[in-house]
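To keep things clear, I will list the structure first and then write my remarks on it.
A single protein chain has been omitted; all remaining protein chains appear in their positions.
Then we have chain A:
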Amino acid sequence: MRCVVATSNVKVLGKALSPLCEFLTLGLGCFLFTPSSSSIMTRGSPGDLEDSGFRCKMGMKSVQTVFKSLSSLDKTVEKCEIDLNPGGNRLVFQLHCKYGITKTHNLSFQESESLQPVFQKDGYGNVLRAQPRLLADTVVHFPPSLEEVNVTVSRERVQFRNHLEDEQDASRMMLTEMSLDADEFESFRVREETGITFCLKELRVRDPAAQSSDIKLQLQCNSSPVYCPPQADTSHDDFLSDDMDSYMIAMETSCGRAEAQPCSTGSDQRREREPVTAACSTRSDHRREREPPVSAACSTGSRQQRGWRRGEEEEELPGTPPQKRFRSLFLVPSSPLLPGSQSGASNQEVLAEASDSDRRNRKRKQQRN
């Protein structure tokens, strides 16, 4: 397996890793690169990677060492190659820099199970849409150390409140509550009152990515995972990308067994996309000339590759990286809040089964509580 990242994407790859790095300082990040991404050219047939089943987990700090000097990446690095070493025990990142200088990083990794959330986009009763700024302005009021937040969605408003564990005494804690009225949202459709709790950190990771692009935030929730597909500004159709590429974020689910279902593949029509998995590719503002992000797909399926529409003639250039858009983020609630909503581990459908280490950590946490 070998991937080559073109100059313009190297810096973006480094930048895209940064929010993940912050989010996963204590954990591991999960990346899957597939040959179907046209911004990552591969040697070997497209089926190789999927067939080989290569998936790995790496310490975030290791990956960060490769992209240390973000500010000078685009000035010094001409090409980045990612390959497995002959022994198969090291992932090799090779940066070809100016003046013939080559920087090689042989990083250790762990094999990992694949995490592929399976869900149906249309199953949500509550759909809220707003500018990403709204989310940013909301989460900034919560202390950075806060782990989880309760979100209650009613027909008039959405309420964010910091989550208290059972043993915590409310009178000794600083409690923060933010209410957003329905009219602060561009679109507010609530079929049933819902309350969920999820990890605030994950939401914070998504925000810088969304902020750097022009996409709106859409929250879809029942008591199953909150689904946040970005909403592209459809008046700028020319720059829409049909790529289904996305990073995968290793996530924890509450319990249960995932159904072995294939990921739903999206149609390649412009306005109707069915993003399948969590994505974290940052995307530059299409009005400004900036590098498109590099991202990796995590589902198979047919998809058309469209070149970046700078000009008609450039559409056909092989290897021209297309623009990537922020796709979606899955935030798995740690518990449903409202009575009457689906409660109990057995009722909740697990979309992405946790890896072994995640299960062990969860068990330990449960035993402590």
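The working rule: contacts are C-beta pairs under 8 Å (C-beta built on N, C-alpha and C of every residue); 3 or more make two chains touch, one makes a residue touch a chain; residues count from 1.
Rule of thumb we're sticking to: contacts and distances are computed from a predicted model.
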Mind telling me which option in "Trafficking protein particle complex subunit", "Cell cycle checkpoint protein RAD1", "Platelet-activating factor acetylhydrolase IB subunit alpha1" or "Coatomer subunit gamma" is what UniProt lists for the chain we can't see? "Cell cycle checkpoint protein RAD1"
Sole contact to the chain not displayed, among A:Lys79, A:Lys103 or A:Arg157: A:Lys103
For chain A, which residues lie in contact with the unshown chain of the complex? 58-59, 61-62, 65, 68-69, 72, 76, 90, 99-108
